[in-house]
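Removed from the display is one protein chain of the complex; every other protein chain stays in position.
For chain A:
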Amino acid sequence: MSDVREAIARAHHDEWARVIASLTRRFGDLDIAEEAAAEAFAAAVERWPADGVPPNPGAWLTTTANRKAIDRIRRENKRDDKHKEARMVYDDPPEPVGAIDDDRLRLIFTCCHPALAMQTRVALTLRMVGGLTVPEIARAYLVAESAMGQRITRAKAKIKAARIPYRVPSAEDLPARVSGVLAVLYLVFNEGYLATGPDTDPLRPDLTIEAIRLTRLIRALMPGDGEVAGLLALMLLTEARRTARVSAGGELVPPTEQNRGAWDTGLIAEGHRLVRERLAAAAAGVAPGRYQILAAINAVHTSARDIRDTDWSQVLALYDQLVRLDSSPIIALNRAVAVAELDGPQVALAAVDRLEDTLTGYHAYHATRADLLRRLGQSRQACAAYDKAIELAGNTAETAYLTRRRDQLR
């Protein structure tokens, strides 16, 4: 019995996106695909315990879902010209199998279309590609179930009404569109990595694990894309340190104090492999994008057995490369942390202070200043900076850590 439950869970994990994608392709309607897929999984829950798990669960689910969809269309008498007219557009005939021809890729690009609001893209991707239920997504983002349901319904309606196409973008548009997809996945990951909200767990492994799973899927579909590999590596190297990042008392543990023995060596090895793959590509003349550089920085950090072994000049060189690509003040702030290790907190503080205009509303700006001021022995100013950081921080574990640090100075 538990074997069957496990088989259903595994099938849901492995087959949901495939079933949705192939139904969307066939019926040209996300709504029909979503409902029919849900019904097919419900049928599996009902029938598999009695009939046994079919030899090919994916095929069983697709066939069942297809039948459910046809039933619905018949029921609603939608098989008229009007329905045909409303079909989504996709490039027909399909490109040769191989390259990047997979309906799931079409599905991902549709869910992450730039004409949809960012939050909508996140919700739609988690629902259609990730297979999370509406209540699960609503809980993840602390919104009412009805509001989340409406957001997804409106998105499906817009896709249909505005004819957002169901296809892999042209080669010319692909880099921009891929980076749009990666932004969605990184957003999901980051909410799990540093969850916001007073009533939320500080870490949300459900979200980080889901983001990694979806990024792995895209990596399998687009193995040649360097930024996809970079983002996956970045996520793996970050996730590897998850359990070491929060203490038993629910306090964020800074990298300097983390128990490196608690890091997940399997994830680190996999992340390092991906970074090496990208380094080889860079050596061959392919300029790395921001995710690849961020992954490389994390590879340096995770290569040090002890914080004192960190190759800070390598970290700084990578940040310099990143700054040339992306002049955002947040990157400049992170670069200053490496500067502090190489040139001392005084030099780093001067660099951080230059960012005040743009980052004054950002908790990490004040937390970084507080730490540098503390190291310089300027306790009173450090306390004030900690106060500001605590006021702005949204993560409970981070607030706990900052509060302890501040109180030590008093």
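Following the convention adopted for this analysis, a contact is a pair of C-beta atoms (placed from the backbone, for glycine too) under 8 Å apart; a residue touches a chain by one contact, two chains touch by 3 or more; residues count from 1.
Simple rule for what comes next: contacts and distances are computed from a predicted model.
Visitor: Given the options "Response regulator", "YCII-related domain-containing protein", "Glutamine--fructose-6-phosphate aminotransferase [isomerizing]" or "ABC transporter ATP-binding protein", which would UniProt use as the protein name of the unshown chain?
Guide: Checked against "Response regulator", "YCII-related domain-containing protein", "Glutamine--fructose-6-phosphate aminotransferase [isomerizing]" or "ABC transporter ATP-binding protein": the hidden chain maps to "YCII-related domain-containing protein".
Visitor: Which listed residue, A:Pro169, A:Pro205, A:Pro255 or A:Pro329, touches the chain dropped from view?
Guide: A:Pro169
Visitor: Taking the full complex into account, find the residue in A:Ala144, A:Ala161 or A:Ala284 that is in contact with the omitted chain.
Guide: Candidates A:Ala144, A:Ala161 or A:Ala284; residue touching the omitted chain: A:Ala161.
Visitor: For the full complex, which residue in A:Ala115, A:Leu142 or A:Ala262 touches the chain that was left out?
Guide: With A:Ala115, A:Leu142 or A:Ala262 as choices, the missing chain is touched by A:Ala115.
Visitor: On chain A, where is the contact patch with the chain that was removed from view?
Guide: 89, 113-115, 161-165, 169, 173
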